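Following this message is one structure expressed as structure tokens.
A protein chain is absent from this complex, but the other protein chains hold their places.
The letters A, B, C and D name the chains in turn, as written, and every chain counts its residues from 1.
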Amino acid sequence: MIETGGWLPVSILATSGLVGIVIFFLDEPRHRTRNFLNIFAALAKIVLVAIAIGGYVEGEEYEARFAFVLEFDLLLRVDAVSLLFAGLSSVLWLLTTIYAIGYLEDSPHRSRFFGFFSICVTATMGIAFAGNLITFVLFYELLTIATYPLVVHRGSEEALAAGRTYLIYTLGGGTALLVGVVWLHTIAGPIEFGPGGVLEQAASGNSWELRVIFAVLIGSLGVKAALVPLHGWLPVAMVAPAPVSALLHAVAVVKAGAFGIVRVVHYVYGSDFADSLNLLLPLAIIASITIVFGSLRALAQDDIKRRLAFSTVSQLSYITLGVAIVGPIAAVGALVHLVHQGVMKVTLFFCAGNLAETLGIHNVSELDGVARRMPVTMTAFTIGGLGMIGLPPIAGFISKWHLGLGAMEADFAWVIVILATSSLLNAAYFFPPIYAAWFKTPQVEYPPAPGRLETSWMLLVPAAATALMSFLAGALAGVPYSPLDIAELVAEVVYPP
Amino acid sequence: MTPAEVIAAAFAVTGGIFYLAGTVGILRFPDVQSRLHAVTKADNLGLGFLAVGLAVLAGTAEVAAKLLFIWFLALAGSATACQLIANASVDDDVTEREQADA
Amino acid sequence: MSSPFEWLIFLPFAGGVITFLLPGKSRPWLALLLTVGTFAAAWWLASDVWREGPQGYALGGWEAPLGINLYADGLSALLLLTTSAVMTLASFYSLGYFSREAEASSWTEARAFVPLWLFLLGSLNALFVSRDLFNLYVALELLTIAGVALVALAGGATALRAGMRYLLAAFLASLLYLMGVALLYGEFGVLDLALIAEAAEGGTRAPVIALAFVFLGLGIKAALFPFHAWLPHAHASAPAPVSAVLSALVVKAAFYVILRLWVDVFADSVTAPAAQAAGALGAAGILWGSFQALREQRLKLVVAHSTVAQVGYLFLLFPLLTGVGEGAWRFDAWAGGVYHMMSHAFAKGALFLAAGTILYAYGNDQISAMRGLTRTLPITTVSFGIAGIALVGLPPSGSFIAKWMLLTATIESAQWWWAVVIGAGTLLSGAYVYRLVSAAFTPDTLPESIRPVPRVMEYASLILALTSLGLGLRAAEPFDLLEVGAPFSMIVAGVGT
Amino acid sequence: MSTFELYAALAAVLFAVGLYGFFVRQELVRKVVGLNIIGAAVFLLLIAIAYRNRGDFADPVPHAMVLTGIVVAVSATALALALARRIEDETGTRRLPEDEESS
Partner (left out) sequence: MLEHGVDIVLAGSIAVVAWRVLLEPQLFRSMVLFIAMGLMLSLAWVRLAAPDIALAEAAIGAGLTGILLIRAAQTEAAQEAAAAAREAATSGWRRWFPGAGRIVSAAAALAFAAVLLVAVIDLPGEPIGLTEAAATEMEASGVEHPVTSVLLNFRAYDTWLEVGVLLLAAMGVLAIHRTYNLRSTRSEEHTMLVLTWLARIILPLAVLIAGYLYWSGTHQPGGAFQAGAILAAALVLMQLAGFRGVSGLSTLWLGAGLMLSFAAFLAVGFIGTFEGEFLRYRHATGELIILALELTIVVSTAVTLAALFAGAGSQSGDDSDAVRARTPPESL
């Protein structure tokens, strides 16, 4: 059943999966063991992913196949794009765990929280390493189930309402995805992801059927990738605790949707075949609309987390846009933005969490002169903000640069206009808070910092680390094994030269 | 029509007539007790004639004995039933008469 | 006693007789022992069927036309395994459930419960292996009377009235079924299913009206939509282990007979419009059951209404099988339907047992009263959540696979509307499961009096819930077993012993 | 009109009468009587079929079925009447709420 090297993907999943189950049965006061288990599992996962990256580059083949039912089997396979997503998630999982331990110092139900937290990451890893559509759907739905308890963790009426909207959107999306995938299976039999698309040879159905299936798939994945009409749940889900919004609503859940779109376009349909069915143009249009719409709504938000949520809505569609443009450079832009956006957005959410936790600041209007009181957090926030706008040398610039180049190469001139306007809009909603924080005099007297640091180290270190990562990802993009390097590796596989 | 059949038919007819009388009695008589008279006496007698008629037809003595045994059981049953109903209906008449007088 | 058939029939009935006479407390333990014995017999039969194909057995040595034949193919072996598994766990649960009233009046529910319980198990076994129209009638009647007695066991006006409704409906249904059998006997002059199947092949001799009577009677017993009114209160007001078994197994027994007659015996006599009508009634059942489940305030009534919905789900199977021409997908639809029956049996059993535990602990089962469940009954909450997932059909569960197969069949047989119904069914079941699960996440205002719950009750429902998940992960073997003697293959008359 | 058709027709009539009684009558005891009449109808049909198949004796299999049917009918009736009795002890009325004059 498990061929050679199959142990790796399974053990990557198992590290967070088993730990999650064990944590469930830990009773509340056992902080030490729980924190130790969490950190150990996160470190183990990073090591395993590193081995996987190293092995993959040397041409190792890691594949685990289980007989699932009749002619379908569960397939976990390591390939370039899965490493990209898995690497991002594992690293950020470690940092977010540290952050969560600090953030939830004395709140109730932590065993339940960390249990579901680990299962979410297992689901994310499952999505990353899924080798065929049925495994992808299985982990995609598991992610929905695992994230719901985190969204309603506080149990307040508001949280339950948010949980309900979240479920309505994601369950609806899940059912649509199921229908789409089953429909595809009836036409093309069991589909395994193959770079450059497998559907052209396998499919026997007429083009109309394939178009409708494409629409259904993108629609269902669009729920989690927050494409315009289906993004409603994301701002509402911000009521969840900060670590949840940070990892899940900036990285795991939304990226699962975007990653799904990458898989469908590049590994199921293949961009050339999809383009021949002229499906990519409407996708690009929807992505562009989302980009502009997300930025506009972000402008109007006073609450920091809601502003960041809408910024995520718009930033995510960069990935969809990059995927929709035929050409290796645009693909690189999309894939590398998958990582960069994740890192930058996590930094911003960490800072928002710090502000809320230590000074109780929730709105942009209360940010005047806060930098004096919390310099490190605000520097991290500034790096993240500037990165989002796309200023070099921070990571954001790299992905926008590749997207622009890709658009030029595929002569999609209007995409450049979209990128420009969205950068302007980003500036419009990130500069005011940064300016207010650094240069305005604080209106209210902030309570002095208790210890040496402005807040507990567990909240500060992750924010600083991710800020540093987003800076390095931009500055040292050329270094081998950097996100850009792996993205180019994927692009070579998807668009054979 | 052998002589036995003729006799049996005669008995059966008389039995039938008695049943008829019993039924007319039930329909015509005013109150419970008198109806009881009709049904118990006339029908049992009718049954008796019928049983004798059939016994004649039966041929073997064993079947004839069974038929008469059936008649005997029927007699016992209906006699008891008549007693019970009469006893129950006595209370009725008292109440009816009281209502009538009051 | 060399054949599993003998043990399957002998054990439960012998147990029923012994426990009926045996005084004292040891009864529930004996019941547990006997259900485990029956599970072993079912396993033995399943392995025989797996190795040597369908098994036959001529009772009293008399062959088909005169004597009564027993027959077990993959379908009955699988259902026997499900029956004995659910009954074993429910008996395990009843050890704790009935222990509380040891000090109660001279008459204890436990003493009266066990013989009826074992007779119920015996009649289920007799029904699943029976191969004779009239024998099915007697088994169904045994099932009904045992069921009614067990429902009325709870005492109190509601339980008695529910039992009365159940008895009246089932009595009328049995008579309709018997009328159908009479007409069938008039038509074929034989009662054995194999011989009738042979005679009815090709649809030349299709006693439509007789079949109408038979299916109408069985439809009432299976609580198909317009005739479902008796089910909710009967299943909700019965003692917890009884309502679990009623919803999980007894309702399915009637559906099994319909499936056996519709697919195996009268495959050529049933018409497409009849199939579409059955599907439409099923769809109406789903909508009505879910609608009621959303409005209901009492926990057990919500779960009972969901049974009506899920039974409606099963009837969607028929339009996919009949009148759509020969197609490979028919096996998918059939296997999917059976698998849904199995996984629903486990999930619904777990849900009812968990609801019983909550009622046992809180004293009432108002949904609003389910406060702080995660704190007071953690294991029950977990089994509640898992059973809910399995009921909705989210991925790790068995009904996800069932839904996958049904969807494949709907798409390949180009009947889109059933796909919409399946989607709607999923979302609606998601809605009322959400209602129950979200009640558990409400803030922890602990109710004053919680009666301590014996551990055995919580673990029983947990194991049931986990099995329904296990069905989702390990589906290969059950499907291979199902293929043994599956329909769409002519049944050979007088199967060898 | 052979004997078979006559009694089969009687079965149909009894079936209709029993079904009507079962639906219309609200008292539980009367519903049970209705069901017994339907049962009688089914048995009539079975025995009529047996009569039609008669050789030197009538077809014994339907006879066995009807005998079993009668015993099953009496046990179901007894259970129903016991239930009706207990419902009357508990609630004072011999009807189900939905048939009850809804307040």
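Operating definition for what follows: a contact is a pair of C-beta atoms (placed from the backbone, for glycine too) under 8 Å apart; a residue touches a chain by one contact, two chains touch by 3 or more.
The structure presented is a predicted model; accordingly, all values stated were derived computationally and were not measured.
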item: Shown chains touched by the chain that is not drawn here; value: B, C, D
item: Residue in contact with the excluded chain [from C:M87, C:I145 or C:A162]; value: C:I145
item: For chain B, the residues touching the chain missing from this view; value: 73, 76-77, 79-80, 83-84, 87-89, 91-92, 96
item: Chain not shown, touching residues in chain C; value: 1-3, 5-6, 9-10, 13-14, 17, 20-21, 57-62, 65-68, 105, 107, 111-112, 115-116, 119, 122-123, 126, 134-135, 138-139, 141-142, 145-146, 148-149, 152-153, 155, 160, 163, 179, 183, 185-190, 205, 207, 209-210, 212-213
item: Touch list for chain D against the chain that is not drawn; value: 1, 3, 5-21, 23-27, 29-30, 32-34, 36-37, 40, 43-45, 47-64, 66-68, 70-79, 81-86, 88-89, 94, 98-102
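Rule of thumb we're sticking to: only the chains that are shown with their structure count from here on.
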item: Centrality ranking, top chain (CA atoms only); value: C
item: For chain A paired with chain C, centre-to-centre distance based on mean C-alpha positions, whole Å; value: 43
item: Distance between the centres, which are taken as Cα means, of chain D and chain B, whole angstrom; value: 31
item: Per-residue multi-chain contacts in chain A, two or more chains; value: none
item: Shared-contact residues (touching 2 or more other chains) in chain C; value: none
item: All touching chain pairs, where touch follows the definition stated at the start; value: A-C, C-D
item: Contact set on chain C toward chain D in their complex; value: 66, 134, 138, 141, 144-145, 148-149, 152, 156-157, 160-161, 163-165, 167-168, 171-172, 174-175, 178-179, 181-183, 185-186, 189, 191
item: List of chain C residues in touch with chain A within their complex; value: 329, 332, 335, 374, 382, 389, 392, 394-396, 400-401, 403-404, 407-408, 411-412, 419, 423, 426-427, 430, 434, 438, 441-444, 475-476, 479
item: Chain D residues touching chain C - in the complex, by the definition given at the top; value: 15, 22, 28, 31, 35, 38-39, 41-42, 45-46, 49, 52-53, 61-62, 65, 68-69, 72, 75-76, 79-80, 83-84, 86-87, 90-91, 96-97
